[in-house]
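The other protein chains are all here in position, but one chain of the complex has been omitted.
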Amino acid sequence: MNQKTKPWIQIKNSKRGFGSDNHSGVHPQILESLSFINEGHAASYGTDDISSEAQGLFKQKFGAQALTQFVFNGTAANVLALRLMCETYNSVLCSDVSHLNVDECGAPEILGLCKLIPLPSKNGKLQLEDLKKAVIRRGDQHFSQVRAISLTQPTELGTVYSFEELKSIISWAKSENLYVHIDGSRFSNAAYLLNKTYRELTTDLGVDVVSFGGTKNGLMFGEAVLILNSDLKKKAPYVRKQLGQLPSKSRFIAAQFIAYFRNDLWKEIGSHSMKMAQELRLRIEGLPGVEVMYPTDSNAVFVKLPQAWIKSLREQFFFYVWDELTFECRLMTSWDTQIDDIIQFSEALKSLSQQNRQREL
Amino acid sequence: MNQKTKPWIQIKNSKRGFGSDNHSGVHPQILESLSFINEGHAASYGTDDISSEAQGLFKQKFGAQALTQFVFNGTAANVLALRLMCETYNSVLCSDVSHLNVDECGAPEILGLCKLIPLPSKNGKLQLEDLKKAVIRRGDQHFSQVRAISLTQPTELGTVYSFEELKSIISWAKSENLYVHIDGSRFSNAAYLLNKTYRELTTDLGVDVVSFGGTKNGLMFGEAVLILNSDLKKKAPYVRKQLGQLPSKSRFIAAQFIAYFRNDLWKEIGSHSMKMAQELRLRIEGLPGVEVMYPTDSNAVFVKLPQAWIKSLREQFFFYVWDELTFECRLMTSWDTQIDDIIQFSEALKSLSQQNRQREL
Amino acid sequence: MNQKTKPWIQIKNSKRGFGSDNHSGVHPQILESLSFINEGHAASYGTDDISSEAQGLFKQKFGAQALTQFVFNGTAANVLALRLMCETYNSVLCSDVSHLNVDECGAPEILGLCKLIPLPSKNGKLQLEDLKKAVIRRGDQHFSQVRAISLTQPTELGTVYSFEELKSIISWAKSENLYVHIDGSRFSNAAYLLNKTYRELTTDLGVDVVSFGGTKNGLMFGEAVLILNSDLKKKAPYVRKQLGQLPSKSRFIAAQFIAYFRNDLWKEIGSHSMKMAQELRLRIEGLPGVEVMYPTDSNAVFVKLPQAWIKSLREQFFFYVWDELTFECRLMTSWDTQIDDIIQFSEALKSLSQQNRQREL
Partner (left out) sequence: MNQKTKPWIQIKNSKRGFGSDNHSGVHPQILESLSFINEGHAASYGTDDISSEAQGLFKQKFGAQALTQFVFNGTAANVLALRLMCETYNSVLCSDVSHLNVDECGAPEILGLCKLIPLPSKNGKLQLEDLKKAVIRRGDQHFSQVRAISLTQPTELGTVYSFEELKSIISWAKSENLYVHIDGSRFSNAAYLLNKTYRELTTDLGVDVVSFGGTKNGLMFGEAVLILNSDLKKKAPYVRKQLGQLPSKSRFIAAQFIAYFRNDLWKEIGSHSMKMAQELRLRIEGLPGVEVMYPTDSNAVFVKLPQAWIKSLREQFFFYVWDELTFECRLMTSWDTQIDDIIQFSEALKSLSQQNRQREL
C-alpha cells in the first residue's frame, strides 16, 4: 500500500461475530465494480447504460417481462411491493414472525398503506391451511379485503420453503386471485439450496413481486424490486420516487448487481455463508446446554442458550438475542465468515458447556 | 492498471455535459474512503464507530446539540425534516419553485404528512412580506396551521440567500413560533459563497432542521439530516426507520462524509463547481440570442436559448430544459467540470449565435 | 303544543344573522321526513329501501349510471371524491380560494392522499388559461402528475360558473384526460340560477364526481357523493367505509334527500336564499362606506366594511369577517332568512353609514 492509498480512515472496532450479514463489509469484486464505473458523466435516475445493463441481467434471470426498480434498502423494497399490490382497503397475509410484521416499525401500514394480517407460522413458514382460513368476507365493505400474501424466502428463522410448498401455496393464491410477494433479502440462498433458477422459483410459479436483496449478500447498499406482473408496472416509477427511493446515481447500485451476477458470484456468496452455517451447527449441536432450533436451510443458526452464558459470549463474538424471554439467539454467517470464526466460537461454547456441567456435578 | 483491476464494467456513454451535479461520479477521495473501511465487521444501523465519528464531525460543525440522521437521498431528507416539524394538520411555507413543491412527486404531502403552501419567489427566494401575509387564521381548526418554513439554500435557481436575508427571515419565523428548515442539497456552496461556517448559517440563526446534501457534492449516495432543535430529536430514529431510510451498512455513508470534511474537501468541491459556473457565465453572457437569467451564486447558470438551438446543443452536451414553455435551460457545473468542457460548450454556443446572426442578416 | 311535546330543550341564544347557511336549522319538510321513517327495523349501511329510493332519485336526476354514496359532511364528500380520482402521486388543480385549499385543514392531502395545486382565480373561478399552463411534465416521475380539476360551483365567493364557462373548462379537461370534480355544497343554487337540470350541468358535460351538498341547504346532516364515471365506482364503498363515512342508519340521510327533491323543495330552498341575497345586496349597495364585491350569483353577498363598524354590527347580526386584513365580510342568506332580517340589517348598516358621514362632515 503506497502513501497515497494509506487509509486515513479505518474501522476501529471490527470485532468479528455472527450479528448479521449486514455487519460484513462489501465483497471485493462488488467494491471493485464501483471504481470501474466511476468516470465521466452518466444520466441520473436510472436512465444510464449501467442501469440498463443491470435491467437486462434481471430480465435474463427472471423473464423478459420483469421490471426492476432499484431501491436503497429492504424496508423500502417491501413497502414499494405493497404499494403496487394493494389499495388502501386491502390486507396482506404474512407470517407472525415476518420482518414485515415485526421489524419494519409500522412501515407496511403507514407507508405501504395497507393492513397486515399476521398468521401463525411453523419454523417461520406460513401454512396453507392457515392461509385458506384467512380469506374471508369477500366483498364485505367492513372488512379490509385480503389481496396478497407475502412469503419470506428464506424465512426469518433461516428455513426455506421447499419447491413443493411454494407451488402449493402460490397456486392456491392464484386460484384465489391474490398477489404473491416474496420478501427475499437473502433470496439467492434459497435458489442455491433448492437448486433452481430465480425464474423457476418466482415467475414460473406466478409470483408477482420480489424484494430481491443486495445489502445482506455483500453489496454496500441497494435492493432490487422485481415486478413480474405487468399489470403492476405502471405506478412503480412514481411510487418509488414518492417513497424517497429513486437513486440519483443509480448506476452505483446497478454496477453492484452486475458484479453480483458476474461469474455467478451470487452462488459463491450464498453457498459460502450457508456452508459456514452448517459447519457452525455441526460443531455446537448436541453440546449440553445448547438447544439448536429449526432446520438450518440458509445462513442462520438459532440456539437457545442458558442466560448466564450470553454476556461473556457476546463480549467475544457479537450476536443477537432473538427472543428476550426465552434466550433464543440468532447466529448469522456471512460471505466473509471464516472457518476460524466458527472454531473459536464453538470452542468458547464448548468451554462454557463444560464449566456448566462441572458446576452441576 | 494490472490485470486484476482491469475494468470488466465501464460506463459506455459517458458524454460530459451540464445536466446535473448528480451526473458526475464520486470524488476520488470519497471513493477511497469506502475501500479503507471495508474490512472486518461493524455494527449496523448507525451504531458503529465510523458513524459515531461522522456524528462527531457534524457536531463540531453545527454545534454540540446537533443530531445527525443519515438517509439515502434528498427527497427522504426533506420528508424526514417535515415529519419531525409537523403534525398532520400543519402547513409549511415554501417557494413556488422549490424542489419540495415541484420535484418530489407529492412526497412532502403523502409521506411528510403535511400541507405545503407555495409562495411567490424572487430569483428563487422567498420574500419576507409574502411569508408574513401567509401566517393567518391561527387557532382556526378549518385551516391547516402554518408551522414551518422551508428555505432552499442555494435555491433551485442557483441563487443564495444573503446572510442578512436569512437573518431577517429566520428571526421573523422564530418570533412567529415557526420552525425553520433548510433544504440544502448543495448547502456547502452557500457556506463557501457567504464565507460563513455551517453553524453561523444555521444553528446560530435558529434553524431547526437542515437537509445537508451529499450526493450532489461528490458522494456516491447519502444525505445527512441535521436536527438542531433538541425538541425534535426524540421521534427521529423511529420516523427514519419507518420511512425506509435507515441504512444498515451506515458506515459507508458516514465514511463519505468524513472524507467530504477532511482537509476541507467540501470547500474544494464547492469552490471548483462555483468557479466553473462563473467561467461559463462569463463566456456566454452577451452572446446574441443568449439571455442569462438570475445571479449565478452557486453552480448553475440559467439561460434562455432560441428553441432551434437546443436539439443540436444537447446532442453534444447534455443539459435540462428547465421550462418547456420559455426554453429556459439549466447549465449545471460539478466538482469534475473541466475548463475544456466550458470552452467547448461556449464555442458551440458562439457558433450557433453567429450562424443565427448571419441568417438574420 | 301539548304537555308531551313541550320542549325540554331549546336553543337559548338563537340570534339570527348572516353567518352561514349552516347556522339555520332543518327545513320543516325535511325534519318531518325523519319522523315518518322512524318505525320498525331497517337494514343498515345503505342496504335499506329508503336508501334505495334515494339512490333511484339521484339516478333520475344525474343519469342511470350515477352511484350515490351518502357521507356525513362536506369535507368527507370532497375527500372521497379525491380518493376515487387520484393515485397518491397525482395532483388536483383547484382555485386558490377553494374550500379544498383553505378550509379543509389539510384533509385533501392527508386523507385524500393527493397533492393540490392551487391556481389563481377570478371572482372565485378558475380560468382556462391558468389551467392549461398547469398541465406540465407529463410522465416525469419527479412531478406529481396532474389528474383532476376541482371546480366549486357555486364558488366560495358566491359566484357561479356560466354554462359556457363550464363547457369550455370541462371539454378541455376531458381532452387532457383529466377527471372533473364539482365541489357543490350549494350545487342546487347553481342549477337554479342557470336554469339547467343537474344532469345538464354534470353528466352531460363529462363531470366525473360531484360533492352534492345537503347540510347547507336545509338538511340536518348528510351529503351525497355522486359518482358519474363508472370506472370510479368499484373502490367507493370500501374507501367510504375506511374514511369513517359509512352511515349505519343510512335511511336518515336518504329520507332527507327524498324530502329535498320532493315537489322540487330544492328549488324553493335555493331560490328563496338567492332572492334574499339579491334583496340584501340591493339594499346595501351604494351606501357610503360599503363596498359590495363580486357578482351575487348565489346566496352570499361579500362587502368591505370600515373596521370600526364591524364589532357593533356583529353584536346584532352574526356574520364572518372573510379576510382579516381587508375587512371583507361575507353575508350569507339561507332557506330561513326573512325579509325582516334583511331590513333590520340594512337599516343598521344605513345608520352606521350616516353616522360615519356626519362624523366626516
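Order as written gives the chain letters A, B and C; numbering starts at 1 within each chain.
Operating definition for what follows: a contact is a pair of C-beta atoms (placed from the backbone, for glycine too) under 8 Å apart; a residue touches a chain by one contact, two chains touch by 3 or more.
Owing to the predicted nature of the structure, the values given are computational and were not obtained by experimental measurement.
Asks: Decide which residue listed in B:Lys15, B:Lys235 or B:Arg262 touches the omitted chain of the complex.
Replies: Among B:Lys15, B:Lys235 or B:Arg262, only B:Lys235 touches the chain that is not shown.
Asks: Which residue among A:Phe36, A:Phe72 or A:Tyr89 touches the omitted chain?
Replies: Answer from the full complex: A:Tyr89 touches the omitted chain.
Asks: Quick one: which of A:Asp48, A:Glu104 or A:Glu279 touches the chain that's been left out?
Replies: A:Glu104
Asks: Since one chain has been left out of the picture, which residues of chain B touch it in the full complex?
Replies: 45, 83, 87-89, 113, 141-142, 144-145, 235, 237-242, 246
Asks: Which chain C residues would touch the chain omitted from the figure, given the whole complex?
Replies: Residue positions of chain C that touch the missing chain: 5, 7-17, 19-20, 22-26, 28, 31-44, 48-50, 53, 71-76, 79, 104-107, 110-111, 215-216, 220-221, 238, 241-249, 251-252, 255, 258-259, 262, 318, 336.
Asks: Taking the full complex into account, what residues of chain A touch the chain not shown?
Replies: With respect to the unshown chain, the touching residues of chain A are 88-91, 102-106, 109-110, 113-116, 118, 133, 136-137, 141-144, 324-325.
Rule of thumb we're sticking to: only the chains that are shown with their structure count from here on.
Asks: So if I superpose chain B on chain C by CA, what angle comes out, to the nearest 5°?
Replies: Answer in degrees: 180, to the nearest 5.
Asks: Look at all chain centres (mean of CA atoms) and spot the one farthest from the centre of chain B.
Replies: Of all chains, C has its centre farthest from that of chain B.
Asks: Just how far, in Å, is the C-alpha centre of chain B from the one of chain A?
Replies: For chain A versus chain B, the centre distance works out to 33 Å.
Asks: Note the residues in chain B that touch 2 or more other chains, in rising order.
Replies: In chain B, residues 104-106, 110 touch at least two other chains, as defined above.
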